[in-house]
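The next block holds one structure in the form of structure tokens; read it before the comments.
Shown here: the complex without one of its protein chains, the others still in place.
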Amino acid sequence: MKKKGFCALLSVAFLVSAALTGCSYKAPESSSSGGTQQQATTEGQPAQTGTADELKIGLDVDAGTMDPRLSRDTTAARVTDVVFDGLIRLSDKLEAQPALAEKWENPDPTTWVFTLRKGVTFHDGSPFTAEDVKFTYDSLLDPNFKAPYAKLYAPISKVEVVDEQTVKFTLKQPYAPLLSYLDLGIVPKSLAEKDPQAFSSNPVGTGPYKMVKWDKNSKISFEANEQYWGGPAKTKKLTYFIIPDNSTRVSALEAGDVDLVHSPLSPQDIAKIKSNSKFTVKETEGLGYTYLNYNTTNPILSDVKVRQALAHLVDKKLISDSLYAGMDKPGQSPLIPPSWAYDPSITGYSYDPVEAKALFEEAGWKDSNNDGILDKDGKKLTLTLSTHTEDPNRMQTVEFLQNEFTKAGVDAKVSTTEWPTFSANMMAQKFDIALLGWLSLVDPDRAMYGQFQSQSENNYGKYNNPKVDELLDKGRASLDQAERARVYQEVAKIVTDEVAYDVVLYQGYVAMYANNLTGFKEHPKGSLYNLKDVEVKK
Amino acid sequence: MVTYLIKRLFQMIPVVIGISVIVFFLLHMIPGDPAMVLLGQDASQSEIERLRNLMGLNEPLYVQLFTFLKNVATGDLGHSIFQNESVFSLIAKHLPATLELAVVAMLIALVIAIPLGILSAVKQFSWVDYISMFFAQLGVSIPVFWMGMLLIIGLSVNLNWFPSFGRGEPLTEALWTAITTGNIYDLVQSMRSLFLPALTLGVMSAALITRMVRSTMLEVLKEDYVRTAEAKGVSGFMVIVKHAFRNALIPVITIVGLQFGNLLGGAIVTETVFAWPGIGRLVITAISQRDFPVVQGSVFIIAFLFALTNLIVDILYAVVNPKIQQR
Partner (left out) sequence: MNVNLLRTAARSKAVLIGGIIVLAVVLAAILAPLLSTHDPYEMNVKERLLDPLEGGHLLGTDQFGRDLYTRILYGAQVSLEVGIVSVSLALVIGVTLGLISGYYGGWIDTVIMRFVDIVLSFPVLLLAIAFVAALGPGIENVIIALALVYWTSYARLVRATVLSIKEEEYVQAARTIGSSDFRIIVYNILPNCLAPIIVVATLGLGQAIVAEATLSFLGLGIQPPESSWGWTLAFGMKFLQDAPHLSIYPGVAIMLTVLGFNLLGDGIRDLTDTKLKQK
């Protein structure tokens, strides 16, 4: 009887396999080989010539929207990078280069006139005109539109259509950083005005790729725009896969499920891929830094000596070398290396626990009761280091610093929370020392004005220095880059000496891809626009 | 039966509303709000305040709660703050993935558990029994996310047998393609993506069901009618399948139902590990962004499904075991 059961099973198995052999097994035209199918070429069989028709990119989060005016996450930015064009595009030196605007001029410091490129069409075939530019910026500045970065454009007082090919921006006051922000994607008025809701998930731009399908939390598919004014993209199809976990994303690269991954990445994964000869690792200096923010309203931290002592306890080189595996480099001042205002002579405090101890003593903090913790007037030197849980490297850094601070006699605690809680605490000055970062610092004004100007509401640490206020206003008003550089260097020197900020790391961007991928050019802003020139050899 | 059903359905209402209210208050206790997240790091306090007013977040909590419940009653779950889409359509996009995962996980669990359970009951105290009981104990003791990670490293990265993340075409669509066109590519791809997460999710259920099958089978095998059948010369295999297992099915159905409910919850972790675009990830992301409408809407739907599963289990139970009906 048992045998019979087994025979029955076998015959069923046979039938099934017979049925299956009647079926075909081939990838549909739309989707190129994924995963295991690629092994075929590496196993000595004659490699097929030519290039893959699909480029697969691994990204960390899903896009919140695909409307460039509303974009706030990196994936939204990376979608708009390829779907839209701005008036300008930033070069890898952060200089403005013509895109939808062919040229521009300043008749006076508060007027900008842009001449637009002719013959450009949106993906739906409608022509790109000056009206679209006006509409994009008017809607962006409308408070009810809730554009997250409207603040960067606030000094614009009006945008006028001079003729079909000319647009004029008038500013309330001279505002030098503006040009760097005009890489914002231009949306077609006809579509975006009618139904903004639908537009944000079905974007239509002028860029090298058209968005085809958006599978929420899974993938975003694009198709090359054959009519692209800069020439059609090399690879016909582009897909962004959403893989939140850093290590899983790198595993997907190793398994051949994606062709390229980009920061954020975990340092240990980068080290691993570097040692694998099948892959290429490209590192660039990014437009961000990671820093310690000191809350100057805290009575202990209001003493500049204490802040300086603490700055002497931060071993930036060790943090960079080990915890970040060299991905981010030791930081010095709030001016980043890719910036035209960067000055390598401005440096922070070196790692020196002995000097720290001396400074603590000068400020009156000594271990008078021999419990290993510094005290003053009977109070312990208790401080909390906080950061957000989304970034494991920052969590490690904070844990490491907690250990360093404790060794130096500071009663240091750690508090790690999710970003919304963390930033709510920052806003309300409910923190002592916080580790966080800034991104996309295309202009030095970007983080500095908000963070160091005494009246600014984003001045988390409530740093207050009239001299700095004056310099910051000066930096905004001038259109002379050399003069602006000098101004920001002076600010950077003051805030670094007084430890309003302690810039721990300059963020690096890393892209990793298989060796058969060619044409990728990294960008300090992390832009993926250059994907249009990328090919994957089969 | 019908009155019982109606009574049970009505009992679901306060439960589902209750959990929605609890989650509503918990959610508003968490520091940080969507206005702040929406405007990002550059925003100032006054801008955030303005947006808060615009979004109705400065209304008293009971007003916000009442608005939410009123909208739910009219079938409107609201609109996502971050993903320009209605909560209903977001759930409609994510729920099938989770259901697919849970159903296949349960199938895998059953395929492992039933033969293993029967075998260890029939061969009690043999090495088969010991080994399967050992694995059953291990299965309930192993942290799910840890096992998922080990599977990814072992089977996708090192051996490249399965994709390490994500989902292929929806299984039902892939199946349809295979049937209509005869091309099984999509189907195979879908199944490959599905296997590891479903296995990870199904292991704990497999362990629990194995133990349940074993213990109920042990009891049934001792019953008189099984012995009578054996005495009549019915072969061992037939006795087990026809007589013993069928009677052991009742408690198994209960635990399968309960486990299915747990799978919906357990999917949160599995979906995070495998980047599976299901409702668990939707909720986790929404919590971390403080996307209140999405969290509230999903929680409502999950609670509803959970309650519904329990109801179906009870009905099935009543059908298989008529004694219950009189309750």
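A and B are the chain letters, set down in written order, and residue numbers restart from 1 in every chain.
The rule is simple: a contact is a pair of C-beta atoms (placed from the backbone, for glycine too) under 8 Å apart; a residue touches a chain by one contact, two chains touch by 3 or more.
From a predicted model like this one, the values you see are computed outputs, not experimental measurements.
Colleague: Out of B:Val72, B:Leu218, B:Ile284 or B:Ala318, point to the residue that touches the absent chain in the complete complex.
Modeller: Candidates B:Val72, B:Leu218, B:Ile284 or B:Ala318; residue touching the omitted chain: B:Ile284.
Colleague: Touching the left-out chain: which of B:Thr200, B:Gln259 or B:Thr272?
Modeller: Answer from the full complex: B:Thr272 touches the omitted chain.
Colleague: Out of A:Gln227, A:Thr382 or A:Gln402, which residue would touch the omitted chain in the full complex?
Modeller: A:Gln402
Colleague: Out of B:Leu77, B:Val104, B:Ile118 or B:Met149, which is the one that touches the chain we can't see?
Modeller: In the full complex, the listed residue that touches the missing chain is B:Met149.
Colleague: Tell me, which residues in chain B touch the chain that this view leaves out?
Modeller: 11, 14-16, 18-19, 22-23, 26-27, 29-31, 137-138, 140-146, 149, 153, 157, 261-262, 264-266, 268-269, 272, 280, 283-284, 287, 299, 302-303, 306-307, 310
Colleague: Touching the missing chain, which residues of chain A?
Modeller: 246-247, 266, 268-269, 271-272, 318, 322-323, 389-390, 392, 395-396, 398-400, 402-403, 413-418, 421
We adopt the following convention: only the chains that are shown with their structure count from here on.
Colleague: Chain A to chain B: how many Å between their CA centres?
Modeller: 35
Colleague: Of all residues in chain B, which touch chain A in the complex?
Modeller: Those residues of chain B that touch chain A are 30-33, 36-48, 50-51, 54, 82-85, 90, 93-94, 152-153, 156-157, 160-161, 163-167, 178, 182-186, 188-189, 192, 235-238, 272-275, 277, 281-282, 285, 288-290.
Colleague: Within their complex, state which residues of chain A touch chain B.
Modeller: Touching chain B: residues 1-2, 5, 20, 22-28, 34-36, 39, 62, 64-65, 67, 70, 72, 143-144, 146, 148-149, 151-152, 197, 200-201, 215-219, 241-245, 248-249, 251-252, 254-257, 390, 417-425, 427, 438, 450, 456-458 of chain A.
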